[in-house]
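Please read through the structure below; I'll follow up with questions.
One protein chain omitted, others in place.
Order of writing sets the chain letters: A and B. Residues in each chain are counted from 1.
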Amino acid sequence: MSEALRPVFAPWNDPDEKPLIQFKNVTKRFGDFTAIDDLTIDIFEREFFALLGPSGCGKTTLMRMLAGFETPSEGTILLSGQDIAPIPPNKRAVNMMFQSYALFPHLSVWENIAFGLKREGIKGDALNGRVDEMLRLTRLERFEKRKPHQISGGQRQRVALARSLAKAPKLLLLDEPLGALDKKLRQDTQFELMDIQEKTGTTFVIVTHDQEEAMTVASRIAVMDEGRMIQVDTPARIYEAPNTVYVADFIGDVNIIDGRATPSGEQVQIAWGEGMSDITGTTDASFEKGDQVHLAIRPEKVSISVEKPDDTPNAFQGKVVDIAYLGNLSTYHVEMPNGQIIKAQSANTRRISRRAITWDDTVWISFTATAGVLLKR
Amino acid sequence: MRRLTWFNTTSLTLGFAFLYLPMVILVIYSFNSSKLVTVWAGFSTKWYGELMRNEAFLDAAWVTIKVAVLSSTFATVLGTLAAYVLVRAGRFWGRTLFSGMIYAPLVMPEVITGLSLLLLFIGIGLDRGVMTIVLAHTTFSMCYVSVVVSSRLATFDMSLEEAALDLGSTPFGHFVW
Partner (left out) sequence: MRRFALIAIPYFWLLALFLVPFAIVFKISLSDIALSIPPYLPQLDLAKGWEGFTKFLGALDFENFEFLMMDDLYYKAYLSSLKIASISTFLTLLIGYPIAYAMTRAGEEWRPTLLMLVILPFWTSFLIRVYAWIGILGQEGFLNQTLMFLGLTSEPLIILNTPIAVYIGIVYTYLPFMILPIYSALEKLDNSLLEAAEDLGCSRITAFWLVTFPLSRGGIIAGCFLVFIPTLGEFVIPSLLGGSNTLMIGKVLWDEFFSNRDWPLASAVAVILLLILIIPIILFQRNEQKQRESEG
């Protein structure tokens, strides 16, 4: 199937699509502290929506408001068009997977999963069938009689997931679900989560501080800071087209170059240091002459070479002060004449002894006019 | 954020009122100028005065203080030792019995401990006096000490001890400090 024919999942772009969750000017205060500040966002069905940000940015508070453990100080939250503020957590079609898993230690795996179903009055064959289905979905059939302390961390995580999916909620909230797992297990589980989400068609909202995780699983990421959503976009756009220095810096590695703009035709000239030629960049935004501008450019888009490259608009000479060797890549820290360090990344296509560039070498770094993003703030 | 329901607040208030009311009443009535327990006849501190002049009371108070100081000291030492043994000594012959002897006095009815110790003292010909009271109190008090200390000891950060040892203190020295 060619790219053009494969349907792209983007309900946020569809004007006919009605959102599952709507936050309308929601503010949440704890005493003097404002955790969520006038937040408005729509989340659509079948999305895997990630709330990403540092500790204290409000992502967990947002999720707890969806679950019903906190109520907004101002504003409304709608679930399928209904105001959910008066509905207590035990009556919402929302389930949560806790960071600590919160498995009931006195109940077996089977009973943990059946817990929510029993509260609805489901009994007998219907109950058994559903629990078995969940056990199969999370590959836990062998452990159904065990208690939480008798299984491993990864298995407990799956029990927590099965338990929260058992009632087939419209919305599933995941609070840093993979934090306690080691890296390899985390990666495997990320794909499992995406699989399960697609299979069950549930809307997932995940809270995480791990940007790699957000980039991997999410259909859209909301980068948050101090109670606000700074940017809400697909992972690709967040990475390639951040709207602020904050977002650019938060996701992945980035070079931020500050300078003064001088628009020239379609392009913008950026003066960024004494005695250094201007950087040429392109942008969709409009800048006035003399505007403060930030150029965000990813290290992998900065080439490094021993000789000066021709026909690249931006080429600057500098000295290698540090090399971070990561096995598959190397990141070179190159010091510019004005003292700023630019990071250039390249794949290690040659074995270590044969590499041309090493510490203290004089090198040329270069990038195209479209390689970076020009940001106002 | 924990919220106290009306049920919880009532439980707390009534519960502590129940626990403390008798003591409060006792204190109030100790200022009762009437000798009768139940009739209030005016505020007076005369009973305290009489207490100070009553030889028998004062002697008894002095003995009580002596017993308390001695038995609590011995109990703390022995109890801490016992706690250390329980938590750190690992396996040894008769460990179950030892552990049983630490927990049993906590629940043993006082008649039985009293009776058995009395018969012991008579049997070995020890005259009853301050010493025998101290011995008896020490014995069951050390169990309380042991239970409290061992629970703390169990959660003690071993690395602190290891750091001390690493810096040169002897095993006993580091225990003290």
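As a working rule, contacts are C-beta pairs under 8 Å (C-beta built on N, C-alpha and C of every residue); 3 or more make two chains touch, one makes a residue touch a chain.
Please read these numbers as outputs of a predicted model, since none were measured by experiment.
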Neighbouring shown chains of the undisplayed chain, as defined at the top: A, B
From A:Gly56, A:Gly75 or A:Pro89, residue that would touch the chain that is not displayed: A:Pro89
Hidden partner chain, touching residue among B:Ala41, B:Ala89 or B:Met131: B:Ala89
Absent-chain contact - pick from B:Glu55, B:Glu110 or B:Asp127: B:Glu110
Identified contact with the non-displayed chain, of B:Leu51, B:Val69 or B:Leu119: B:Leu119
Contact footprint on chain A, counting only the chain that is left out: 67-69, 88-91, 94-96, 98, 100, 102, 104-106, 115-116, 119-120, 163-164, 167
On chain B, residues whose C-beta touches the chain left out of the figure: 2-5, 7-9, 11-12, 15-16, 18-20, 22-23, 25-26, 29, 37-39, 78-79, 81-82, 84-85, 89, 92, 94, 98-113, 115-117, 119-120, 122-123, 135-136, 139, 142, 146, 151, 154-155
